[in-house]
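First comes the structure, then the notes that go with it.
The complex is shown incomplete by one protein chain, all other protein chains being positioned as in the whole.
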Amino acid sequence: MGVLKIVEYSKTEFLIACASSHVRDGENVFGGTGMPLLAALLAKETHAPKSNLISEAGFIDARPREVPLSVADTRYYYGCSAAIGLIETLGFLLQAGRIDVGFLGAAQIDEYGNLNTSYIGPYDAPKVKLPGSGGGNDIASSAKRLIIMMAHDKRKFLKKLDYMTSPGYLDGPGAREKWSLVGGGPEVVITDMCQMDFDPDTKKIGLKSVHPGFTVQDIQDNVMFDLIIPDDVPTTEEPTQKQLDIMKKLDPKGIYLGKGG
Amino acid sequence: MGVLKIVEYSKTEFLIACASSHVRDGENVFGGTGMPLLAALLAKETHAPKSNLISEAGFIDARPREVPLSVADTRYYYGCSAAIGLIETLGFLLQAGRIDVGFLGAAQIDEYGNLNTSYIGPYDAPKVKLPGSGGGNDIASSAKRLIIMMAHDKRKFLKKLDYMTSPGYLDGPGAREKWSLVGGGPEVVITDMCQMDFDPDTKKIGLKSVHPGFTVQDIQDNVMFDLIIPDDVPTTEEPTQKQLDIMKKLDPKGIYLGKGG
Amino acid sequence: MTEAEVEDKRITLAEAAKMVGDGDGLFWGGFGYQRPPIAFAHELVRQKKRNLTVYTCGSEVDLEIMAGAGVATRYEIAFSAIEALGLSYNIRRRVSEGKLAVEDYSNLAMAMRFLGGALNVPFMPIRSMMGTDMVNLRRYRGDDKLKVMDCPFTGDKICIVPSIQPDFSIVHVQRVDKLGNAQIDGIVGEDLEGSRCGKKLIVLAEELIDTTEVLTRPDQTKIPAMYVDHVVVLPYIAHPMMCHDYYDYDLEHLQMFHEMTRTEEGWQEYLDNYILGVDDHHGYLNLVGWDNLHKLHATKPWGY
Partner (left out) sequence: MTEAEVEDKRITLAEAAKMVGDGDGLFWGGFGYQRPPIAFAHELVRQKKRNLTVYTCGSEVDLEIMAGAGVATRYEIAFSAIEALGLSYNIRRRVSEGKLAVEDYSNLAMAMRFLGGALNVPFMPIRSMMGTDMVNLRRYRGDDKLKVMDCPFTGDKICIVPSIQPDFSIVHVQRVDKLGNAQIDGIVGEDLEGSRCGKKLIVLAEELIDTTEVLTRPDQTKIPAMYVDHVVVLPYIAHPMMCHDYYDYDLEHLQMFHEMTRTEEGWQEYLDNYILGVDDHHGYLNLVGWDNLHKLHATKPWGY
């Protein structure tokens, strides 16, 4: 993405800062690893100091001094207030509706925010076996709000998924309620081109903001379904120098930030 | 019961020694409190050193130095090999079929070994509210073998219970299987007059042995149903001096043994 | 920034009890003689709560107190007695008088109902109770007491019991920080599931610990702060029962209690003296006497 204004940042840093902005103070957040983890940590260090970072492996209220590579990484342990297990985090916390925000990535997404993290190609003869659900389906089913982070690519924004691993709004209004799902569904999709959100009535995906350097046309050209485009599309806010500094402090080795983007 | 032969013992001591004889070496035993607890401890100190005493409150492999008054008594803790909780003992152990022997007492028993520990009188207007199931129904449902200890009284050995709290053989052969119960059902009933067991075919209760000082007629006179009486009824074995000494060592204050029977 | 700066959930026992409304449902922690929140039962009595429903496997003295004082009118429990000491006379009387309705379950059934509530699923399967009057006879829950179904995978008969998510969970632990991170020594009984099933959780603890102590050994946290709404720190919460590593039961007081409850008059006398006759928990402890209480101190390594 390169240099914009006076603040210099990488694409990864931009996306992390953007994702971070969706965490509110006091919220219980499922962090995981990678960019979502840095986003959650960044939020805690800036506008959401009382947010509570939870790893599905069993760590509650975590404050890792180094970035973990795994949700079960011992780096999550010291300084957290409870270390238990999966039934605790995914059952007693998540399924019981106590998690405010979950982060998910995916290989494919459709216009209702449903996600594929399982298979590319037909189920009976898959071309690529992807990681699968992990806790993804659980999080998408039961977190109050879901933040989705994806690479923006035409082959990933599809009318029909190869496999639906995790529920967005399924086939539209009322579908989550029909299946008695606990959580509220996806709130925002953050890509390297834009942010998208969901129409409250139709539950269909629409453009929310465009990242600096991209046009509405760029985004339309890179989705395979009809995207709701509002009359006035704002530009996504850029990270502040303070956010960039904190990110570098959180990941000095560039494990997730990379060596300079 | 008084003095018999050269060994002097109380009724309580006799019953504990008798119950103890039904614990086999290496077995996993639900002890509880009172006489069953002393019976299990006595067995462990004599013929069943590898038996494993479990309290439903969560203590596994317990060796209390003083007799506990409650299944949750801390006296069960030190020297046991695990202290967990109810889901562990009643779920993971008992319901999974890992408990060999359970002990239960009751206010009423019927000819199939079904037990009432809940109500005397009609359910809708009970005369006496008894303790209820506690873990009793769970133990009767899922322990491989059940040892029942009861005061012998006509009003307790009934054709029909006021309330069936815990399953014996329910209404007879095949009934436990019909309800998919995990455990094998009652093996023996120990009263202050005799031991009873169950016919393998009809699942009905019969006389197994008569305690010293009682006759078959005494027992027939004190049950309200037809009792199977074999041609040859042996006399129940009396406790040995060694057993009596160990019991006194286990309960020096006479908490369960009483002050001298 | 440390959590210690941001929140302090401590309130007084009276403030905690005040939150419970007439008609509320309460998960009630402790098991047998271990860690029953008796001080909370006393305070509910002093505040004259009415028509509570209490869910537990088998608390003992506290259930006697709440039934005897007319605070609770519905129990969903597995057990009511003082174990080795004998029957629960107050409960027995209130049931005979028609003033207390007991919906009977087994211990495992209740523990699974709390587990189901904590997991936020509507029911849990168990293999107990089938074939008996525990299934056949029901009180106020009627059809919603439980169901017996054929397992769709195996064809086995299986009993399903409805999960519980009561208004409050009341749990007594050894140690807590002011955020609510709680540590339990010894057995946990059904308190892990029970603490997580309530809509609100009040933790009563013998001792306050600093949050740094929690953060150093987070795998010793049995109840994380995020479940906890309020914290009450007080000594001898379980008296005359026991608290592992802290104090033994007061057998003399317990026997006196049990003996007095044999008659309504005796119970009313106990109620007047030890519960209504004092202003608060410290008044109760003063009445019991600190020299008596100190004699109950736990000894290492026994824990009692």
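By letter and in written order, the chains are A, B and C; residue numbering begins at 1 in each of them.
Here, a contact is a pair of C-beta atoms (placed from the backbone, for glycine too) under 8 Å apart; a residue touches a chain by one contact, two chains touch by 3 or more.
All values derive from a computational prediction rather than experimental measurement.
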item: Contact residue for the chain not shown (choose from A:E56, A:D192 or A:E238); value: A:E56
item: Hidden partner chain, residues of chain C it touches; value: 116, 120-127, 144, 147, 149, 151-154, 156, 158, 160, 162, 185-187, 216, 219, 301
item: Hidden partner interface residues of chain B, rising order; value: 28, 49-50, 52, 59-61, 77-84, 87, 91-93, 95-98, 182
item: For chain A, residues in touch with the removed chain; value: 33-34, 56-59, 65, 69-75, 77-78, 83-87, 90-91, 94-95, 114, 118, 123, 125-138, 141-142, 163-167, 170, 175-176, 178-182, 255-256
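In this text, only the chains that are shown with their structure count from here on.
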item: Least hop count linking chain A to chain B through chains in contact; value: 2
item: Selected interface, A-C versus B-C, where C-beta contact pairs are more numerous; value: B-C
item: Separation of chain B from chain C, taking each centre as the mean of its C-alpha atoms, in whole Å; value: 28
item: Distance from the mean Cα position of chain C to that of chain A, given in whole angstrom; value: 41
